[in-house]
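Remarks on the structure that follows.
Every protein chain except one is present and positioned as in the full complex.
Up next is chain A:
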């Protein structure tokens, strides 16, 4: 029997198997940030353990940093303390660090790929659930807790039970106005927020193949929102073209040799998955969420369901009450006061181009506060080089400095209690963007149209 892409990469990293179901899995690259690493460094200190492979680690602050005036000292004392701890720990253990102001700084899941750290066939972890993003390159990448961060620091390995495999195939041509974000929100709405738990997903099919690397990252990023540990896409020419020439990618003959290996990283024709789903791209339309988990999504034009098969009526009601919506209601015409474009899901150059392209020559609605936060210093630099900053400014968008920002509201970028925010981020949990905030997840295009219209509309009527 053939092997899946996942099996090929996993099996190549098993140091040994212990006790039946548990593998010692070798980790090729470990990304760290300020929030989930301090206790792991403390763990090494308490146990008097050295850092096993410092050259396989990269650090950057992203979660709780301000997105304004990054050249000034961080005002919030707790945030400053946490970022300072990262700097101290990296200095002490000699870990590569891209601190504030460094040209490579940014959201961990944006900088890994753009620096060529993320490569096909690698195993990658980070103390952040959206590490699944890197799977877009055919890597096995998943989020871990802080105890596991310490384990990787101490041994470059993790003890893991091998997850089950799932393949999600999306075939066909995408409809007008449909982006990668709509594909993944559609899939999660169908499979539910727990539908992928226990699985590692491979995304396949002609619609997936047709996507850019940025779009593939958006898809893999949200695998965790259906509970899956990760998602991956077999590398192809699009992948190789993206990687070639990146800062830390193999160069010259080494690159050619790597490509030869990467070409073997695909599921064999006779590989068997534990679970398979098929979607027709023609069924996917621009999406938006109306509830408090990412599985609560609908086609923008559809009404909110009367009830949800996956949820008991009490939980469903609580969720809608929190959002201020009624079962069966339409979202069309709902006034929106906040639009956030950013996060590891949608803050790459392609996302900024999509927004700029739509808002060029238009103005955001007066009552909307529109914030756009690039994923990294490199994305910011590229946006400025292309003049996107001017287009966005003229449209009334505020372009901030890189970081996780209002995706999780650890810094000052929060949505006020009770306010609605159409957000390109990945989670619409209660209070995610600030206590009492109400988040509606959508694509950068839906977010851009919403900012201009000031309310939820059927975006397909507003596209050229």
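Just so we're on the same page, contacts are C-beta pairs under 8 Å (C-beta built on N, C-alpha and C of every residue); 3 or more make two chains touch, one makes a residue touch a chain; residues count from 1.
Definition applied: contacts and distances are computed from a predicted model.
When the unshown chain is looked up in UniProt, the name that turns up among "Sugar ABC transporter permease", "3-isopropylmalate dehydratase small subunit", "Tryptophan synthase beta chain" or "NADH-quinone oxidoreductase subunit C" is "3-isopropylmalate dehydratase small subunit". Which of A:127, A:231, A:286 or A:444 touches the hidden chain is settled by the complete complex: it is A:127. Among A:124, A:144, A:185 or A:355, the one in contact with the hidden chain is A:144.
For the chain left out of this panel, the touching residue among A:205, A:327 or A:436 is A:436. Of the options A:38, A:297 or A:342, the residue whose C-beta touches the omitted chain is A:38. For chain A, the residues touching the chain absent from view are 12-13, 15-16, 18-22, 24, 26, 28, 35-36, 38-39, 42-43, 47, 49, 52, 63-64, 76, 78-79, 81-82, 85, 119-122, 127-129, 143-148, 150-151, 154-159, 161, 163, 193-194, 197-198, 224, 227, 229, 250, 258, 261, 292-293, 311-312, 314-315, 318, 408-410, 417, 427, 429-432, 435-436.
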